[in-house]
Every structure is written in C-alpha cells, then in structure tokens.
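For this depiction, one protein chain was excluded, whereas all remaining protein chains were kept in their positions.
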Amino acid sequence: MEQQLDSVWTQTLDKIKTWARINSPWAIHFNSGSCNGCDIEILATLTPRYDVERFGIKLQGSPRHADVLICTGPVTRQARDRLLRIYEQMPDPKFVIAVGSCGLSGGAFHGCYNITGNINEVIPVDVYVPGCPPRPEAIIFGVAQLLEKLKNPAAAA
Amino acid sequence: MTVEAHTKTEKFIVPIGPQHPALKEPGHFEFSVEGEIVTGASIRLGFVHRGIEKGTEVRNWTQNIYILERVCGICSHVHATAYVLGVEQLAGVTAPPRAQAIRTIVGELERIHSHMLWLGVAAHEGGFDTLFMYSWRDRETVMDMLEAISGNRVHYSVNLLGGVKYDIDQKLTDQFLKGLEFLEERLTHYMKVVTTDETFVGRTKDIGKMPKDEAYMLGSIGPTGRASGVERDIRVDSPYAAYGEFPIKMVTDQAGDLQARFIVRIKELYESIREIREILGHMPESELTVKVPRRIPAGEAFSRVEAPRGELVYFLKSNGTDTPERIKIRTPSLCNWSSIINYAVGHKLADMPMLLAGIDPCFSCNDRSVTITKGGVHQTNWTWEQLRQYGIEYYR
Partner (left out) sequence: MEMEKIIDRVDDLLKPVCSQVTQVASFRIDAEVTVETLLDAVKILTDARWGYLTAITGLDKPAPAPAEGEQPGENHMEVLYHFCEGPVVATLRVTIPYSHAVIPSICGIVPMATLYERELIEMFGITVEGTPNTDKLLLPDDWPVGVFPMRKEFTGFAIKPVEGEGE
C-alpha cells in the first residue's frame, strides 16, 4: 500500500479517529444463514466468563453507527441482499470479521445449492476466524487482530 | 405507539431466537389483524435454508453425520443421534449398551444447555437481563462438561455409525457429578424467580394460554405441548438409546400459559440431572462401537428422538450404495410453528409475542422470521421491542 503524505492536521485527525475507534469499536452482528453455533459463541463473549464489553467492544443494533460487522454463516440466497444492504448502510471506514468456517468456504455445506459460501464474494472481509464454531477466546482474538490492523493500517496491508 | 384499531397494513418484523437486542434477525412471520384479533397467520421460513437434504445425497453415510449435526448449533447431538439410529436400523445393528448410555448422557447434557440458553433468552425478552447473564454463566458449567468429554463446546460429534467415539472414565464422572451438583443448586434459584418474583410472574402468568384440547388438536409437541398437558414425549412413548433401561419421567403442567412453559422446562432440567446421575452410577460395561458396513443395505428407516424442543423425526431411504437415497428431516420447531399459526387465529395480537417466545423457536432448525400485517395498504415497520411493549400495555 502506498504511503500518502497527509498534512499535519489530517494526520492528527486520523490518529484521534484511530484511537477512538480502537478504544471502543461499535460492532454489529449479522447472521447470514448459519446454524447458530457461531452466534451462540459470539453471545457467550458477552457473558461474565469472557466479558468482551470490558474491552470497550459494544454490540449494538443499527448499522449506521457501527464500525465493525461481525458476520456468520454461509450467505444463503435470501440473506445475500440483506447483507449487502447492511454493509452499504455502515459509514466508512468499516471492517468485516467473518466468524466460522461457513463464512470461509461454506464449511460443512460446501456445494449445497442455496448458499454462496465465502462471505468475501459478497463483501470484502478483513479478518477470518476459522472454527466450527470458534471458541469465544478465538473470536476475541479475531477482534483483537482487527484492532491491531486498525492501529497499523500500512503494516497490515 | 398508540393501541388503537388499525385498518391499514402494518408490517411488523419480529426477531426471535437467541439474540442480544443488537443481533439482526432473519425471518418472516405474517399476522393479519382486524382490530385486535388476529384473522390470519402464515410464515416464510428459508432464511437459513442451506439445501442440506439435497446435500446429504452426495455425501457418504459417514460424512453425513457431520453435515447433519450442523443443521442446528443448539441441538446438534440429537440430529446426529437420530441419523445414526436410523442408519443402524437400516444396517440391522444395535450399538452396544455403553455407547447408548453415553449417547443418552450427552443428549441430556444438551437438553440442559439448551433449556438454560432459552431461559436466559426468554428472560432477556422480558427485560430481565440479570437472569440472562446468570443463566448463561451457569450454562458455562455444562459447556465445560461437554468440552471435557468431546473437545468442543458446540457440535460435539460424539456419535459414530455404530457407537460413540469417546468414553467416560472415573475422572470425567467426578467432574460431571460436581458440575451437576452446582447446577441443581442454581436451578432452585431459577425456579424461585419464575414462580415467586412479582415482575416475572406478572409477565408470564395467564399469558398466551393454550388449553389442552387445542394443543392436542394442533399437534403441539415438546415442552410447549407438555405445558398444556399434552402427554407426548418420545423418550417415554418410544424409548431409544438407553431410555429403555433408564426410564425418564414425563413432566407436564396443566396451566398452558407462559409461566407453565418456564416451569416445565426447569422441572425437565431436574429430571435430566437425575437421569445423568443414575446412568453414571450404573454405566454398563461393553465396547464402544459395533461394525457397520460401508454400503448400507437398501430399505427405509424412521427415527424419532426427543430434541430439547420436541419430537425430531428422520426418514432415511437407502438404495444399497454408500450414499443415501433420501434423508428427510422434520424438526420440532416446524410443528410448533404450525400450531402457533393455527392457534393465533381468533386470538389477540397482544398474546403473540409471548406465544412465540414460549415455543422456544429454534431458528436454524427452520429459520425464524416474523412479520405482522394488518390488512390494508399503509406499511409501517414495528420492531420486536414495540410489539412487546404493545403486548405489555395491552395487559396493563
């Protein structure tokens, strides 16, 4: 990725934005047709044992306020349009985490007629968290990877 | 939001299922309403339709265990068990007693985790977030037990064609017994909340009442049906796995309202804990698997098991090769949706959210979606929150 020479002001603004985003990214979750295994593990990250909210990650409802889209499932035909719409409604800069093997390649359902498989074919994905389903620790690690990427966009490109 | 008679079309998109208010829902459930009374109801499922039944026809019998497990993340073991029992029927073999006992233990553990999950979610729907957090924290004990036996918290693939993969040794037994003791203690607390906490009781008692006759005619199954007094439980009617040697007691209630559904599920948890303890105390000694041929003989098999939500039915047809000819899955939530659709007509719209939460819909078992339309032209979107508030205000 090419380095752009920003003015001092835009560089500072960027730093502030990144700091704000890293310190409390707002996430939205979308289920594009998964078996709910991954969704349960995502919900489990909110419960007292893993308690992801203490890291400042807030799971909330509207795409218009979200920085991060956490997507599970192999994108069924019906879900595809909705997924695109949610992605478009999110303001820039936005990031996508694909949780679960279904979002990578269709997982166990590879080849079935009603699914797309790879979420990346519908919207660009930044972080993949493989597993069927991935443990809550793995999901938190995936989010932490994303935050790293946010902190060092050039290095991570 | 005013509670007045609308004669315009209003579309309510109602999310249901294990979710945080932040989770987006998939689904379409339509109610047509005239004034307060529901005049028609219908569903559009399919958001989670992945084409699994077709997919099973190109995978061999062993590969199918893994895709069928993933029909649903919450009840994955019962799907695998039903499938494997069906294949064993076709092949004319019976898994050895120890394997059946282990299948039963994992099945009951799954029931515990599923009911606790529902408890938390239903409590959350009622606004009791603390209960949601507590029940999910306690649920972690069950997840630990499942992980200890199989290595995974969800999709624990314990089943093999002809038996099970994992054994339970003394150390595991001790861990299970300790965990069960802890759970039993917590259950007393939940039972108290459900039966005596004023706010909770106010939101659940006499809400969404379904009388026994209607429930029977509508084909209500599982804890929803049993809460209305319908005595259907596959573990008792048609015992499979180890339920023949270790019978389970059916839990029913006569009230048929939402509170009864909570009570039935918590009582079932007690029964599950008792069952696991009994099996652990009398584990049969035998091998873990029996040989099953690669090509399953031609024929048809019908397998029925009791999933946490009700009766799960598998119909398998083999043509003598190493891939199935047809596998048909009928999940319990489909049956319960049916009964809700038919029950809804003639009843108040305000009762609907409670009814829908009460049947414990497993949305990936059939993808849940709900929209409510009041016959007319104008379209508005209501959220689940608004519908719930509507129900609450109506009864105030």
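Labels for the chains are A and B, by order of writing; each one numbers its residues from 1.
Note that contacts are C-beta pairs under 8 Å (C-beta built on N, C-alpha and C of every residue); 3 or more make two chains touch, one makes a residue touch a chain.
The model shown is predicted, which means the values in this text are computed figures rather than measured ones.
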Practice problem: Consider the whole complex, including the chain that is not shown, and state which of B:Gly202, B:Gly219 or B:Pro284 touches that chain. | Solution: B:Gly219
Quiz item: Among B:His49, B:His77, B:His124 or B:Arg153, which residue is in contact with the omitted chain in the full complex?
Solution: B:His49
Quiz item: When the complex is taken as a whole, what residues of subunit B touch the one chain not shown?
Solution: 42-46, 49, 51, 53-55, 58-60, 62-63, 89, 218-219, 237-238, 300-302, 304, 311, 313, 315, 317, 326, 328, 330, 334-335, 337-339, 341-342, 367
Practice problem: Kindly note down the residues of subunit A that lie in touch with the hidden chain. | Solution: 76-78, 110-114
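Simple rule for what comes next: only the chains that are shown with their structure count from here on.
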Quiz item: Cα centroid separation between subunit A and subunit B, in whole Å?
Solution: 29
Quiz item: Given the complex with subunit A, which residues does subunit B contribute to the contact?
Solution: 17-26, 46-52, 54-55, 58, 66-67, 69-74, 76, 117, 133, 136-137, 140, 143, 153-155, 362-364, 367
Quiz item: Considering the complex alone, what residue numbers of subunit A touch subunit B?
Solution: 27-31, 33-41, 43-44, 46-49, 59-61, 73-74, 76, 78-79, 82, 86, 107-109, 111-115, 132-133, 135
